[in-house]
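Below is one structure, written out as structure tokens; comments come after it.
As you look at this complex, bear in mind that one protein chain is not there, while each of the others sits in place.
Take a look at chain A:
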Amino acid sequence: MISVIAVREQEIEKKFQSRTTPLFIPFITAGDPSLEATVKIALALEQAGADILELGVPYSDPLADGPTIQGASARALRNGVNIETCVRLAGQMREQGLTIPVILFTYYNPVLQYGIESLFQLMRKQGVDGILIPDLPVEESGEVIALSKQYSIPLISLVAPTSKQRIRKIAEQAEGFIYCVSSLGVTGTRNQLSDGVEDFLKEVRANSKVPIAVGFGISTPEQMQQLAPFADGLIVGSALVKTIEANSELLQNADTAEKGLENIKRFVQNLKCGVR
């Protein structure tokens, strides 16, 4: 069967333009607990009100990730997932009706080995709308940015509380939106967000032509509410990955998968209470 996935243009931009509240941007690891479950989870997330999906490519050495996403990555790798399967999985999501933008989250080495241009070609075909590479700072991103423009698939840049004078340089070439890292450290839930986060977000906003989203450490509706006035998007990763892990058995059994998906939707709806 030859599937035709509709050509997509500037989906991320459109999404931010049409927002009334900050966009909810969940992160999931492709292939955890299984490839099949990941497609269903993506669709459930859209139904529960996700605005953009970050799809994580599992990696053997995820330097920017804490134990939760490291664990998901290791489980997905045991399922034989690679960067190509992840992109094709986005295509399967599209075939099954997913409409929200999908951003591929991947470390740089798998991109290099697949071939940067080959990856952009495949992402274009499979309906991926953006790419984020946490270990590719602006100084090293020339080749990827050139291709991202050629294929109209924005490279999402990160800024951190330590970026200081780098914020302007990063903002100048930013595409899609800027991903603001809320606090020092790797991904993972935090009881408390760092004190300066609001001033940091204001500074990024003042320098940026594109919308800004914030992530790292967001796990409760209260934190969503705290950050909502300062960002155009809120990214939740580890807390969701933990919920998926907790429902892993339900999700992998055909009789109970629905129940697992309901639990995930409930988690998301609860989080979204914070931004209504």
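Operating definition for what follows: a contact is a pair of C-beta atoms (placed from the backbone, for glycine too) under 8 Å apart; a residue touches a chain by one contact, two chains touch by 3 or more; residues count from 1.
The definition used in the following text is that contacts and distances are computed from a predicted model.
Colleague: Which one, "ABC transporter permease", "ATP-binding protein", "3-methyl-2-oxobutanoate dehydrogenase (2-methylpropanoyl-transferring)" or "Tryptophan synthase beta chain", is the UniProt name for the chain you do not see?
Modeller: Protein name of the absent chain (UniProt record): "Tryptophan synthase beta chain".
Colleague: Out of A:Gln47, A:Gln96 or A:Gln113, which residue would touch the omitted chain in the full complex?
Modeller: A:Gln113
Colleague: Who touches the missing chain here, A:Gln47, A:Ser60 or A:Thr99?
Modeller: Checking each option in A:Gln47, A:Ser60 or A:Thr99, the one touching the absent chain turns out to be A:Ser60.
Colleague: Which of these touches the unseen chain: A:Ala30, A:Ala72, A:Ala171 or A:Val186?
Modeller: Of these options, the touching residue for the absent chain is A:Val186.
Colleague: Take the complete complex as the reference. Which residues in chain A touch the chain that isn't displayed?
Modeller: Chain A touches the chain not shown through residues 59-61, 63-64, 66-67, 70, 77, 82-84, 108-114, 134-137, 139-140, 157-164, 166, 170, 181, 184-186.
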